[in-house]
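Input: one structure, supplied below.
Missing here is one protein chain; the remaining ones are kept as they sit in the complex.
Residue numbering begins at 1 within each chain, and the chains themselves are lettered A, B, C and D in the order written.
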Amino acid sequence: MIKLVGLIPLFPLIGFLINGFFGKKLSKSISGAIACISVLASFIVSVLVFMELHHAADKSQVVEIFSWINSDSLKIPFSFLVDPLSTWFLLIITGIGFLIHIYSMGYMHEDEGFSRFFTYLNLFVFFMLLLVLGNNYLVMFVGWEGVGLCSYLLIGFWFKNNSYNKAANKAFVMNRIGDLGFLLGIFLIFTTFGSITFNEVFGKVSAASTGTVTAIALLLFIGAMGKSAQIPLYTWLPDAMAGPTPVSALIHAATMVTAGIYMVVRSNIFYSMSATASEFVAIIGAITALFAATIGLLQTDIKKVLAYSTVSQLGLMFLALGVGAYSSAVFHVTTHAFFKALLFLGAGSVIHAMGGEQDIRKMGGLKKALPVTFMTMFLGTIAISGLPPFSGFFSKDEILAHVYEHSPALWFVGVLTSMLTAFYMFRMMFLTFWGSFRGTHEQKHHLHESPKSITIPLIVLAVLSVGGGVLGLPEFWGFNNYIGEHLDSVIIRKNPSIMPHDTEWMLMGLTVISAVAVIYFAYQMFMKNGVLPVENEKQLKSWQKLVYNKYYVDEFYDAIIRKPVDGISKAFHKFFDIQVIDGIVNGVGSTVNWISGLVRKVQTGHIGFYIMAMVLGVIVILFTTLMK
Amino acid sequence: MINGIPINYYILLSAILFIIGAVGVMARRNAIIIFMCIELMLNAVNLLLVAFSTLHNDANGQVFVFFVMAVAAAEVAVGLAILSMVYRNIKSIDIDLLSKLKN
Amino acid sequence: MLGYSITQWLFGILSFLAIMFGLMVVFTRNPINSVLYLVLTFFCIAGHYLLLNAQFLAVVHIVVYAGAIMVLFLFVIMLMNLNEDSEPQKAVITKVIAGCIGGVLLFVMVGSLKGAEQLQLQASGASQIGLVKNLGRVLFGEFLFPFEIASVLLLAAMVGAIMLGKKEIK
Amino acid sequence: MKGLCIIGGLGVLAMMAEVFKFKKWLYPIVLIGVLGAYVANFIEWTQLADGQTGSFLDHVFFKFNNMIRFDNVSLAFSGVIIITAFFWFIMSNDYFSNETSVVDHFSLVLFALTGALMLTAFTNMTTLFLGIEILSIPMYVLAASKKGDVKSNEAGFKYLIMGSLASAFLLFGIALIYGATGSFDLMQIRSVISAGNLPVFFYAGVIMMLVAMLFKVSAAPFHFWAPDVYEGSPTVITALMSTVVKTAAFAAFMRLFLVTFGGVNETWGMVMAIVIALSLFISNITAASQNSVKRMLAYSSISHAAFMLMAILANAPGLTSVKVILYYSLAYSIGSIASFTVLYQVSKKGDESYHAFNGLAKRNPMIALGMLISMLSLAGIPVTAGFFAKYYVFSALIATSYKWLLILAVLTSCVGVYYYFKVIIAMYFKKPETEEPVQFELGHALLLGITAMVTLVLGLMPDLIIRML
Partner (left out) sequence: MLTGLLIIFPLIASLLLFVMKGEGAKKAVLGFSIIEFAMSIYAYVTFKADAASKMLYLNCTWVESLGIKFSVGLDGISLLLVLLTTFLVPLIILSSFKTTYEKPNAFYGLILLMQSALVGVFTANDGFLFYVFWELALIPIYFICLLWGGENRGKITFKFFVYTLFGSLFMLIGLIFLYNHTGEVKSWNVNDLYAAGRSLTEAQQTFVFWMMFLAFAIKMPIFPLHTWQPDTYVVAPTQGTMLLSGIMLKMGTFGLIKWLLPVVPLALAKWGGLAVTLSVIGIIYASCIAIVQKDYKRLIAYSSIAHVGLIAAGILSATQQGVQGAVIQMLSHGINVVGLFLIADILMRHTGTREIDKLGGIRNMNGQFGVLFLIIMLGSVALPLTNGFVGEFLLLTGVYQYSHMFAAIAGLSVILGAVYMLRSYQGIMLGEKKDSLGTFGSLAESDKIVLLIVCAAIIGFGVYPKPLNDLAEPAVKALLQNLK
């Protein structure tokens, strides 16, 4: 089956092609079915591959599809790498992808772009699979940019709305900034090691100087920053919520945004060689985690809350990567994929029920109208808040333990982040599902639980969110950390934890207690006191205003990047190009004309002058040649 | 030294006459006088040729003078014909009036 | 006389006169006077020819220039009735410039004409080259072709002059 | 030599046409005569000894007491002159039929041609001088030949005065050289030069002759007469001046300065370079802002003269420079004749400006095409003859120390393209004032066809000419 790994991306590609070419002629159900089946087929193959690899002796198998780019020493085949890391991600992508495809059948049913949506979605899955399957950095980059494209297409799915289009453009451009870093990283890898195939490169790393490795690691990390929405390239992600909700769930929560983590894990050898780069990754991750979490506190759009939460969680994962806890990061990717997809899908269900309304100030008391949604979302919220024994608890705890080992200060940031997370998540839950309904009558009239195609994925994901923790039970509890073992062959593992068990217990206890305390505080605030987010921005206090407006980062970027670039461009165009350069060119022409006008005057028409000129000419010539 | 006179003197003399002619061409507006000045220049050349002819004791120089004379005569004939035609048209032989063609 | 031979005296006087008359040609206002001065200059030049033992040439010179060409000039001047001092004059500045240019030209020429001393001097006095017989031999011998072709020149001049001179017949 | 005799005889014959009343037959007779002269010339060419690519002035076919000598080079240039003259006669057929003094015109042109042919073959200062005068005097008359037109008078007058002055300088130069070398014979002068030890005034003589010749080829700063005379003269006469006269002047120039004074070229090299630079600059720059196509062509002829002078300046080994000039003068003559033919036709109403060409492509596409090709050739665009002409000049000059001239030549060529293309733009782009087609008579159309073809054929196979010498 491993030899047939090419089938995994092939199925979604076929789905894409069918829907792309014939989507309009097919009925909605057929079109959706094709998309779902193609992903399901991939999932099945993935599972088979996963199983086979699990038993195989060779944990890293290369499958070459065709020769792609050849240029002297630069040989880049289009080939896939099947190893524990890629298969793990294959499962997440195809699995969650399949659920979301199902969900979308219901969610997008009324949309006129139904088949187009599935076309894009299949294309996304295809590229995402390429990303994780690629055997070299360039194939990875293909997937990398490809998912960026799909993200662009899906954010701007409702292309009649120009603000959505702007968000899509923003996402694409910001990703491209990261991609440039990635690309430069690839170049550096190529010039240093003469190859960009993973195994070849990793085999030679030790020969390279630390400086080069740091440079490579940082350049690659720039790519990750873009894709995984880290400071300073995170602002596109909240805007990306313009896309349909399943997209937010699949792309902007579960899979694409974790590509950065995948890449760092894949290249972990560089990071483990370079302390500087690791430290940098950790700090960026920590800052992002905290920063995004604070913004999340005051958001009123249900999807925006989740978006910032995603950014924050991604920050947490990078923090893990920075401290060398690669498998913990993958673990958190996995659990995060479960509960964040769940939360987004739940939110989608709410929005669906509310007729498109996304503002939590207009919701409230939906618990009764949407029981399944409520239940599943509630489980997801608990999971993300890190309460045991939900999956989030295990993954987050594992990370925090490793962070503590590395630096207590960062650990404190992590804990703070998870407290904030618990707070705003419960804030969202309380405001949405409890209390009284604050929307219009019409909305209230239309409130209803979503169809099966929506609820079933919710339930599945809820189960996974709850039980996902078993994949990585803490070692000091005496369990085998499944993920850790699984990824053993691809990861430079830190030495097993040397912390005393009681310290670990204490840390775990602290985080749980703090989370519970925060939830209680939220409960007090929103349930007991019924505090509502203010309607009008003017009523906010100044610090709140700052946070509410996301620290004015967008405005800041606008002022220091977009406007100057536009200004410079205009100056280049209007002044430099037209006036200076073309001015010089045209100036040559007009100068010729001008001189011509002058020289013409010399031809006076007076013969006396001509004669004089001639005689003068004779004099000058005689003088210069003979009077030396 | 020709008959006791250095050749340089002849060269100088004809140069002076030549230049007088040239100055005349430059300084006068009357076309006829300009023609005359050109004749003067040609004569200066003739004188030089004869002087060199004697110096080299070679008849070619003097024969050449004949041709110069023939040409001078021809030029004068044509020149005066043109002049009279110009005069017929503009009733003047002032060369400064003939400056329609310019720039 | 004063250490100069008669030839030298004659050379000096003729040269002085030639230059003076030459200047008068240029500076006289009345064209008729110019013509006459030019004739005088030609006579001086003829004198030089005699000094240089070019007797035949001197005679031809008088006949062609003084006798034919200058008469033609006179005819034209009279035909056009330019017998006055009314000729418009060039601006003084032009004249000054012309004079200056002439001066500079003289300077340059004098400078460039030096070096004639190196020429090998021929025995002189007994020269027979200026005689008709000798000239005729050269002219109709070596210079036959130019002589013949000069006829074309004269023909062309004649045709041209006639063409320009005659009235347009419509 | 036979060619020269035939042309001269034709001139005399033409004079008699009035008296003997065969005026009507004169035009065909002259055409046949010119063709005959070409054939005679060609026969002489074929009778030349083998190994025609020998050094200059070898392979004498005819000579006359060291006065005139028809060698391979002179025969080649004679051929160019005669064939150009033949084209010219075709071009100016109706000019003659409109003219009252047709006989005089014919004889004058033929006499001028005689002079031009002399200039290709002289070996003596006497024949040089006579040749120049025989060429010039009829041209003075022809320039002034529109008797009632003040402009034409002015042109003739200016030409005459300036030409006489140049002759005076030429003569002074000849006299000085005679004084220094004791001879008028070019070969003898050359041997004296190679013996060395010349007085300074010899060099002055060379310079004066150079000035006179530069005047004849209208190089700056001795070019002032050219635009005025070209503009004032009747168009066909201008065509004659810019082709036959120029070719002849260059043939003479070449004999003097490549052969006779070749030994002292360090004297005149730098002078020539500066003159070329000045000519290139002034001509092209001034041409750029002209409104009259005729005047533009006058300036362009100065610029082409500068290019040909570059070939002389390069003084390339063997016959290279000569070949270049031969090729260049042929290419230029052909191009000029074609453009003057068109100009002559479209300016019949008196408008010689660019407007006269407006919309010519619509009014008569074939003629416009002919003009287009000649303009491209004059501008030096491949694969026309004009391109190879320029190419040869460049390649001759690049081996010398005057490379800076090339840069200037390129820059000014671009300006040149500007004014040639103004004509093209007018023909193809501007709206015509009237839609009525321009009628061209068969002779002119044929002429344009032939010139266009020759231009292209020479552009594709330059060896046809280059291999001749």
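Here is the rule we go by: contacts are C-beta pairs under 8 Å (C-beta built on N, C-alpha and C of every residue); 3 or more make two chains touch, one makes a residue touch a chain.
These numbers were taken from a predicted model, which means no experiment stands behind them.
Peer 1: So there's a chain missing from this view; which of the remaining chains does it actually touch?
Peer 2: A, D
Peer 1: Given that one chain is not shown, which residue among A:L26, A:V173, A:V553 or A:I595 touches it?
Peer 2: In the complete complex, the chain left out is touched by residue A:V173.
Peer 1: Quick one: say which of A:E64, A:E200 or A:D582 touches the chain that got left out.
Peer 2: Residue touching the chain left out of view: A:D582.
Peer 1: Suppose we count only contacts with the excluded chain; which residues of chain D make the list?
Peer 2: Residues in contact with the chain left out: 376, 381-383, 387, 391, 394-395, 398-399, 406-407, 410-411, 413-414, 417-418, 421, 425, 428-430, 460-463, 466-467.
Peer 1: Even though one chain is hidden, which residues of chain A still touch it in the full complex?
Peer 2: Touching the chain left out of view, chain A contributes residues 66-74, 138, 141-142, 144-146, 149, 152, 156, 159-162, 165-166, 168-169, 172-173, 176-177, 179-180, 183-184, 187-188, 190-191, 565-566, 568-570, 572-573, 576-577, 581-582, 585-586, 589.
FYI, only the chains that are shown with their structure count from here on.
Peer 1: Report the inter-centroid distance (CA atoms only) between chain C and chain D in whole Å.
Peer 2: 32
Peer 1: With chain centres defined as C-alpha means, what is the inter-centre distance between chain A and chain B in Å?
Peer 2: Taking the mean C-alpha position of each chain, the two centres sit 97 Å apart.
Peer 1: Any idea how many Å lie between the Cα centroids of chain A and chain C?
Peer 2: 103
Peer 1: Among the residues of chain D, pick out those that touch two or more other chains and give their numbers.
Peer 2: 126, 130, 133, 137, 140-141, 144, 147-148, 157-158, 161, 165, 176, 179, 200-201, 203-204, 227-228
Peer 1: Out of chain B, which residues touch more than one other chain, so two or more?
Peer 2: 7, 11, 18, 21-22, 25-26, 29, 35, 51, 55-56, 58, 60, 63, 67, 71, 74-75, 78, 81-83, 85, 95-96, 98-103
Peer 1: Which chain A residues qualify as touching chain C in the complex?
Peer 2: 608, 612, 615-616, 618-619, 622-623, 626-627
Peer 1: Note which residues of chain B are touching chain D in the complex, please.
Peer 2: Going through chain B, the ones touching chain D are 7, 11, 14, 18, 21-22, 25, 31, 34-35, 38, 41-42, 44-45, 48-49, 51-52, 55-56, 58, 60-61, 63-64, 67-68, 71, 74-75, 78-79, 81-83, 85-86, 89-90, 95, 98-103.
Peer 1: Which of the residues in chain A come into contact with chain B in the complex?
Peer 2: 600-601, 603-608, 611-612, 615
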